[in-house]
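A protein chain is absent from this complex, but the other protein chains hold their places.
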Amino acid sequence: MSPSDFLCLTPVMIIAGAPILMMLTIAFTRNYKVIYGFSLTAFSIAFLSLFFILPAIPCRISTLFIFDQYSILFSGIIILASLLITLLSYDYLLYQESEKEEYFIILFIASLGSLLLVAASNFVTLFLGLEMLSISLYVLIAYRRSRDHSIEAGVKYLILASVSSAFLLFGMGLIYLDTGSLEFDKIVPALSSADHSATLLFTGFGMMMVGIGFKLALVPFHMWTPDVYQGAPVPVTTYIATVSKGAVMALLLRFFFAIRGFQNPGFILIITILAILSMFVGNLLALRQQNIKRILAYSSIANMGYLLVTLLIGNETGIHAAIFYIVSYIITSLGAFGVITLLSDRQNDADKLENYKGLFWKRPWVAIVFTLSLLSLAGIPLTTGFIAKFYIVFTGINSGLWLLVISLIINSVIGLYYYLRVITALFSPANEEKLPPVSLAGHLVLGIVAVGIVWLGVNPEGFLSLIAHFSVL
Amino acid sequence: MTLLLALIPILPLFGFLVLSIFGGRLPWKVVATIGTGSVGLSALLTLIIGTVFLSLPSPDGVYAVNLWEWINTGGLTANISFRLDALSLVFIFVVTFVGFLIHVYSVEFMKGDEGFSRFFAYMNLFVFSMLVLVLADNLLLLYLGWEGVGLCSYLLIGFWYKEPANGYAARKAFIITRVGDTAMIIGLFLLFINLGTLNINELMQQASLKWAMGSPLALLTAALLLGGAVGKSAQLPLQTWLPDAMAGPSPVSALIHAATMVTAGVYLIARTHVLFALAPAVQTAVAVIGALTLLLAGFSALTQHDLKRILAYSTISQIGYMFLALGVGAWSAAIFHFMVHAFFKALLFLAGGAVILLLHEEHDIFKMGGLRKKMPVIFWTFLIGSASLAALPLITAGFYSKDQILWFAWSASNGSPWLWAAGFVGAFLTSLYTFRMVFITFFGETKTEPDHQPGKLIVIPIVILAVFSLLAGFIELPGSMGSFHLFSDVLNTLLPSVILSHENVSEIVFQVLASVISLSGIYLAYVLYLKKPALAGSFNKSRISNFFYSGWGFDRVYDIVFVKPVVWLADIDKNDFIDLFSKGIAMVTIFFNKALSLMQNGKVRWAVMALAIGIVFILTIMMNL
Amino acid sequence: MVTIPIEIQILFAASLFLLGLIGLLVRRNIIFMLMSIEVMFNSAGLVFIIAGSRWGQTDGQVMFIFILAVAAAEVSVGLALILQMFHHYKTLDADELSKLRDSKNDS
Partner (left out) sequence: MILLDLILILLTGGLLAWITGKWSSILPRIISFIAIAIDLLLTLSIFLKQEGFGHTAWLINYRTNWIPSFGISLHLALDGLSLLLLLLTFFLGLLSVLISWKEIRERVGFFHFNILWILAGIAGVFLSMDLFLFYFFWELMLVPMYFLIGIWGHENRTYASYKFFLYTQASGLLMFLSILALYFIHGRNTGIFTFDYQELLGTSMSAPIAFLLMLGFLAAFLVKLPIVPLHNWLPDAHTEAPTAGSVILAGLMLKTGAYGLLRFVIPLFPEASVRFAPAGMILGVIGILYGAKLAFAQTDLKRLVAYTSVSHMGFVMLGVFAFNTIAYQGVVMQIIAHAISTGALFILVGQLQERIHTRDLNLMGGLWKQTPVMGAMGLIFAMASLGLPGLANFVAEFLILTGTFRANILMTCLASIGLVAATIYSLRIVQKVFLGKEATVWKMKDLSIREKIVCGSLVIVVFWLGLFPQPVINTAKPSVIKTLNSIEQVSINQNTNPIP
């Protein structure tokens, strides 16, 4: 463990150390504001530390971690997203009667898990990271005991997540059995060169796909998504939709690209079918939905379907398209879920379509951001979603994935319908329901999101070059 | 001189613009002076130019003025430019002169009507369009005048818009003429594509150069132009709109549906006579159409009750004579008959209008009677008009023009005894229904009392027209009476003269025959309608008369063949069956949505089942690929 | 000592795994569901032990210990949640937990 290794580990160390310190402070004084301030500073220090370790990368730490540009980029994304989510959660939890502080601690643990996932180069770190993330999510989802849905969502997520982790483990075991090593560098050549006969290897990988598929909420494993999104507290739903999916996708991208999965006909077929199923089922289920959270849940299923297309691109641009799509998806979900968080008051979350009737005329600024994020999800120009979809279609056509591209086009048309339903509700005549005031932090988050959506939509050139520089695998 | 020519059409246009924009606010006297004044001035100008034109003809016998370049793209050049030659001189003379008299008449006729300024605006617009039609030097500008005239007839027929029936009649007129116009415009395309120009006399030269006699292209273009002419001049088969067009005020019927517009078809055929000469088959078709129409209209006129409808059918029949003359190649005879007809038919309509006005809107002649004493001036002028219509020998102008047509129908090279026979029977019918009308309205006992005497503005135009109906004939005396052909000499500089086939039969025999037939018609009318009215009564009840009354059933046929299917087609598919496709797609997606959302019933064990199915599915693929 | 062929070992682990899965599907009571999940975790651990023994490395067993630790953590959180659930719903039947669902009357 040379000094440069320690330098590479600093962001992870900070994120790990922060919860411990917070627990100590809670032991002294249970002050909500202090913990909140502390977690903000911890996240920002971690983010800044990323810049310090830039010269030291790429460094490999005892086959468990690999900190290269790719993982630094994703760590940055994850930390920023978690920062924004903590900003959002402050008001949301303000009126909860007890244990408001532990929420931030568990949030840190979850972020730590994601950072591990992103930098994993070994099955062990993969498993640990994934489990750390899942278990902290169990608690976060069921955090508002007072509301009955929370517990139901928590239990559902617990059972299903653990089942999928069991599958993942079993898959890992089989692969380990076949290749004799847990490091990616050893497994990757075996998997990429494996021909038809290596049954153990393929079943193992198939089983692992279940675990990853569950976390990304791809179709056969998506049944939990709408219920958990609806039941969990809104900042946690945002967290699941952005950070957990982003981290797992980063892992899958790195792993799939390393084993050159796009050459293996079996993988291609699975990924294509999963993608198409996710797109269609996701969009079709959302058509007549009245609950905003469930609509966004289904739309996130569909978006993961679009994202899966980038796996099969086959050349470097596939990764760039994927990263751009993930970033734009995270910003847009932060926008959409952020608005729901800011509009939910003490008693109930603002999740019925009726609560949003006439939002345009009551809260124009909030409504604008919400419309921007919905248009971005739908892929209408002037928003980052459009450039993201354009990039996927662009690379898709380049490598001849006509079936996927055409189903993507059809789905973005189907998807339009329910995004338009929400937007129509936004600017229909206002009902007299009173909405909670939006805090300064809330406005800050909305501002960042709005700028992000429009800036990446209109002038994505800067960010594209950044991605090209950072995504060298 | 050419600038004056440009002024002739521009004056009525100026009148129209002033009246339409400021009409509402000006007092009726000012409106009347502007309306009549503009047409009067252009009549004056026509006289001046006419005399100058006739006295010292310019080298190629044409005055032309080019105002501006209208369209010039890809070989198609059409300018707004007017050309005056002998033929259009006659027409602008009739249009402006008769138009002016009718305007004077309508100042009194329309007094007190709340749309007074609107009426004069439309009349001026009509005169402008008619002048553009006859003065146009290219077919596109002619088409502009052609449609403008159609528009004005629509506006003026439906002038009293309160009554929906007038609106219906106006639309019927516009649509049927529009059918003819579509045929004509296709003819225009054919001409332009094959001959490369739309300028009329260039067209004629190109046609005679490029197309052989009877070549298919010539036949087709001539037929299409004939279609347009038939539509506008209310000839078979597009004649049903003219009787309904009587819904408009009487001066309108006089100007548009007697004197000028309905003869636009005659002008078109005369103007493009080279084309028709190149297509002999179509020329004979013109003659046949003329003959058939004059018979059909003659019989129908016999059974009408409404004074104006009798005159309408008589107009159709007289234009049939003109078509007959054009068909046999007697161009100048047709134009001569057009001029004479314009005078006496305008007179009849104006006088009839006055009668109707005085009997407070009573149209049915059987409810009139014995008006001889009540309105002597109108009676005498009406009598002169009818005599001229019935071609009373020697004294009336009608005799000279119709006789000339009958003579050429027989003697012209492509005339035939059958055509002459049709014309002959037609002449008999004409005198019969004309004097039936005169005897029923002016003789016998009075059934409705006229409430007041006509004003001087109504009487003066009628008297002038009566004088013209008598004297106009003497400028064209047939061979047997000193063959003084002033009129046809002027026209023959432009239109070819008639080629006579066989010389043996002398003209005198035909004149005598024609006079005998018209006198006997008058006598029969006297017997039937004055002596023993009962005899005519039985004829009116019979089924044949109903058949004639409805214009030989054309209206019913067209209604069943054209109007019903279109209306039915519109009703069955009112909101566009193609819309169902888009609704269908929406239905399918909603169906899938319902099916899938059943699966989302929130039970944990279903989710695990889905997971299991997923893993089984993935493993099967992994195994065999 | 007689060495059991590797296929049998994998088969055994797989069957254990399947048992756990079927237990999960069949059972309605949450606690039994948690127990079957534990069974699945252990069978996964077993595969690691088998792999470790086959390759003669200790990684398998280290991995097994990780699995145990994680399974323990997961069970503890699970039981806490079940406690809350029982406290709130007064029942342990998994199918009762279906208030979060696609409601019928969505327009």
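Brief remarks follow.
Labels for the chains are A, B and C, by order of writing; each one numbers its residues from 1.
One rule holds in what follows: a residue touches a chain if its C-beta (ideal position, glycine included) is under 8 Å from a C-beta of that chain, and two chains touch if they have at least 3 such contacts.
Every value quoted in this text rests on a predicted model; they were computed, and no experiment measured them.
Put simply, the missing chain touches A, B once the whole complex is considered.
Among B:L45, B:A64 or B:I185, the one in contact with the hidden chain is B:I185. Contact with the chain not shown here comes from a single listed residue; of B:G148, B:G327 or B:G353, that residue is B:G148. Of the listed positions B:G158, B:G385 or B:G551, the one in contact with the omitted chain in the full complex is B:G158.
Where chain A meets the missing chain, the touching residues are 360-361, 375, 380-382, 386, 390, 393-394, 397-398, 405-406, 409, 412-413, 416-417, 420, 423-424, 427, 459-461, 464-465, 468.
Interface with the hidden chain, as seen from chain B, comprises residues 20, 24, 68-76, 80, 140, 143-144, 146-148, 151, 154, 158, 161-164, 167, 171, 174-175, 178-179, 181-182, 185-186, 189-190, 192-193, 566, 569-571, 573-574, 576, 578-579, 581-582.
Basically, only the chains that are shown with their structure count from here on.
Counted by C-beta pairs in contact, the busier of A-C and B-C is A-C. Averaging C-alpha coordinates per chain places the centre of chain A 80 Å away from that of chain B.
Centres computed as Cα averages put chain A at a distance of 25 Å from chain C. Look at where the CA atoms of chain B average out and do the same for chain C: the two points lie 97 Å apart.
Multi-chain contact residues, meaning those touching two or more other chains, occur in chain C at positions 21, 24, 33, 94, 97, 99-102, 106. Within chain B, residues 597, 600, 602, 604, 608 each touch two or more of the remaining chains. Chain A meets chain C in the complex at residues 123-124, 127-128, 131, 134-135, 138-139, 142, 145, 148-149, 151-156, 158-159, 162-163, 165-166, 169-170, 172-174, 176-177, 180-182, 200, 226-227, 230-231, 285, 288-290, 294. The residues of chain B lying in touch with chain C in their complex are 597-598, 600-605, 608-609, 612. Interface residues of chain C facing chain B in the complex, by the touch rule stated above, are 21, 24-25, 28, 33, 94-95, 97-102, 106.
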